[in-house]
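One chain of protein is taken out of this complex; the other chains stay put.
Think of it as A and B in the order they're written, each chain with its own count starting at 1.
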Amino acid sequence: MKSRLIHEEHGEKTFAVIFDTDDEAMSGLVAFARDNALGAARFTGIGAFRDATLGYFDWMSKSYQKIKVGEQVEVLSLIGDVALKDGEAAVHAHVVVGRSDGTTRGGHLIEGHVRPTLEVIVIESPLHLQKEIDETSGLALIRLYEPEGCHGGAYKTIANRRTSGREADR
Amino acid sequence: MKSRLIHEEHGEKTFAVIFDTDDEAMSGLVAFARDNALGAARFTGIGAFRDATLGYFDWMSKSYQKIKVGEQVEVLSLIGDVALKDGEAAVHAHVVVGRSDGTTRGGHLIEGHVRPTLEVIVIESPLHLQKEIDETSGLALIRLYEPEGCHGGAYKTIANRRTSGREADR
Partner (left out) sequence: MKSRLIHEEHGEKTFAVIFDTDDEAMSGLVAFARDNALGAARFTGIGAFRDATLGYFDWMSKSYQKIKVGEQVEVLSLIGDVALKDGEAAVHAHVVVGRSDGTTRGGHLIEGHVRPTLEVIVIESPLHLQKEIDETSGLALIRLYEPEGCHGGAYKTIANRRTSGREADR
């Protein structure tokens, strides 16, 4: 996997992240996110896998069921984001793959071995997003908090408490 | 649903819009677009629904057939845009969802109840896009007009007549 910064301004960075044959996509995205200290990013990508393991979150067992894709497939859609969990970059990616007959499979990306390429565009935002454990599901979810003392409408643009806390310290 | 502005420059704004369990995605996106006066935006997202209603536009009846998804599914791909119709923000979103066995369903998003999260990144552009009723289909479609007196090639970058009209007024 190789990456290249293709645009930067006012703290927003756009990277091309290109995976080669046999690269594993999920661990590569996590390594890229940590090496580049991403705190809030989004990405899209296309390419192909020689095999993959997808996940479906089972609401009863509160765990991911694994779905094996044991064949060469087109990666039709890779969409995801990066947020911080306990100070480390956490990558969340969903994928739709296409089989030889045009039927598709999809799920939460657990593991995907690239062949011959996976082309991902990652856009980093200068502010950070924070993940916290959701008690009901047990999953780490992005949480946006209203700053203390501010009780605006549910749809109002609001700042993250941690970030505003940090800003207040300066 | 909560939102946060994570980047802004020269009129382009990037928002994280995070839905919680039981939030309805489509009405939430419309409310977000109107509250933030979006006139041209695009978005992508991932997450999960506990149930959803999708649409397929039937060319014969010129109406949307409803496709019910009555189970917990991963939201593998949410892609859409915002444009103005009669001066109000109109949201157009398509979705692919993944079932427990990895098979997928998809369509025009009519309604989706989130569980436990839906993470959407919305990017607003400073210029506006306009929708108008297409006589053949009866649907409101984005229309780009060539400014009067300009008859460039079909692939030329052209301005929207309404916008250029407004600009001419200044």
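Convention: a residue touches a chain if its C-beta (ideal position, glycine included) is under 8 Å from a C-beta of that chain, and two chains touch if they have at least 3 such contacts.
Quick caveat: nothing in here was measured; it's all calculated off a predicted structure.
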{"item": "Contact partner of the left-out chain, one of B:S3, B:N36, B:Q72 or B:T104", "value": "B:T104"}
{"item": "Residue numbers in subunit B that touch the chain omitted from display", "value": "9-12, 40, 42, 44, 54, 56-59, 65, 67, 69, 77, 79-81, 92-96, 103-108, 125-127, 129, 134, 136-137, 139, 141-144, 146, 153-160"}
{"item": "Touch list for subunit A against the chain that is not drawn", "value": "1-7, 9, 14-16, 18, 21, 28, 31-32, 35-36, 44-46, 48, 50, 72, 74-79, 96, 98-104, 115-117, 119, 121"}
